[in-house]
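Pasting a structure below so you can have a look.
Complex shown without one protein chain; remaining protein chains in place.
By letter and in written order, the chains are A, B and C; residue numbering begins at 1 in each of them.
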Amino acid sequence: MTEPLDVARLQRRLAEFAAARNWQPYHTPKNLAAALSVEASELVEIFQWLTPEESARVMADPDTAHRVTDEVADVLAYLLQLCEVLGIDPLAALDAKIDRNERRFPI
Amino acid sequence: MTEPLDVARLQRRLAEFAAARNWQPYHTPKNLAAALSVEASELVEIFQWLTPEESARVMADPDTAHRVTDEVADVLAYLLQLCEVLGIDPLAALDAKIDRNERRFPI
Amino acid sequence: MTEPLDVARLQRRLAEFAAARNWQPYHTPKNLAAALSVEASELVEIFQWLTPEESARVMADPDTAHRVTDEVADVLAYLLQLCEVLGIDPLAALDAKIDRNERRFPI
Partner (left out) sequence: MTEPLDVARLQRRLAEFAAARNWQPYHTPKNLAAALSVEASELVEIFQWLTPEESARVMADPDTAHRVTDEVADVLAYLLQLCEVLGIDPLAALDAKIDRNERRFPI
């Protein structure tokens, strides 16, 4: 029986992965934020010359779908590691932000 | 009694928020990827002139801590919305990526 | 009589500006590259929700035109400062790159 897949479990896997390779000294918040933005740009690169309509169909091509999924994973990996080193709960942060946005942008 | 806070529930809140404001036409994968990278850069901006040591202490200042948490929320918001429109499960994507990285970077 | 406006003169103005404020210790190549990418994202932010057609008309609105021009200046400022600290001639670098691209992408 496997554990359910949730954010805490992924953060634990990422922390163990980095610790086993002695990568923690590189994982300053500054470096992790830079790495996150680099991975986000690799996502943008996939879409940069596409029309809006073409961009809506990227998952129809298996190679592109794999590439997009891979970059999404990289962005999430650095976001979760950044949250880990800073002690931020990402889901609670987003929940609170949606609350604020509901007041900021009333319907 | 409230629902537990998980990725699916946040994606539902984000989808309802966008739908209530008729923002879905703007949420092409191309635009969401760009918005994600812009938010990731706003995180980088907080750290850009800090030394590695200063970057490790950003949460000690309440204003900076709030700003970092807010930008983390924005990055996660666009990542989850991108995954929603593309049909990607972000947690499964990351779990599979860690598996691949374990083979790619053996200890 | 004023000097002609060229890259070398702008690099001199930028260096004097930074020196007069004791900002050079912050201007490591790593920090300047991060600042450059942050400014490039501020340009992207202007365009992120626009259609391709709307993006082609941004200069028709004086406020947006000013904002775009300002961000272009910021990107160029950090690019020239990065080149200065690294000893790179940006115009020669681009000229050589176009030569390589002509061989890489034959007509």
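What we mean here is this: a residue touches a chain if its C-beta (ideal position, glycine included) is under 8 Å from a C-beta of that chain, and two chains touch if they have at least 3 such contacts.
This structure is a prediction, so every number in the text was calculated from the model and none was measured.
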*Which residues does chain A use to touch the chain missing from this display?*
26, 31, 34-35, 37-38, 40-42, 44-45, 47-49
*asked:* Suppose we count only contacts with the excluded chain; which residues of chain C make the list?
replied: 5-7, 10, 13-14, 17, 20-21, 28-31, 33-34, 36-37, 40-41, 43-44, 46-47, 50, 52, 55-56, 58-59, 68-70, 72-77, 79-80, 82-83, 85-88, 90-98, 101-102, 105, 107
*Provide the residue numbers of chain B that touch the chain removed from this figure.*
34, 37, 41, 51-52
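Criterion: only the chains that are shown with their structure count from here on.
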_Just the number, please: Cα centre separation of chain A and chain B in whole Å._
5
*Interface hub residues of chain A, defined as touching at least two other chains*: 34, 37, 41, 52
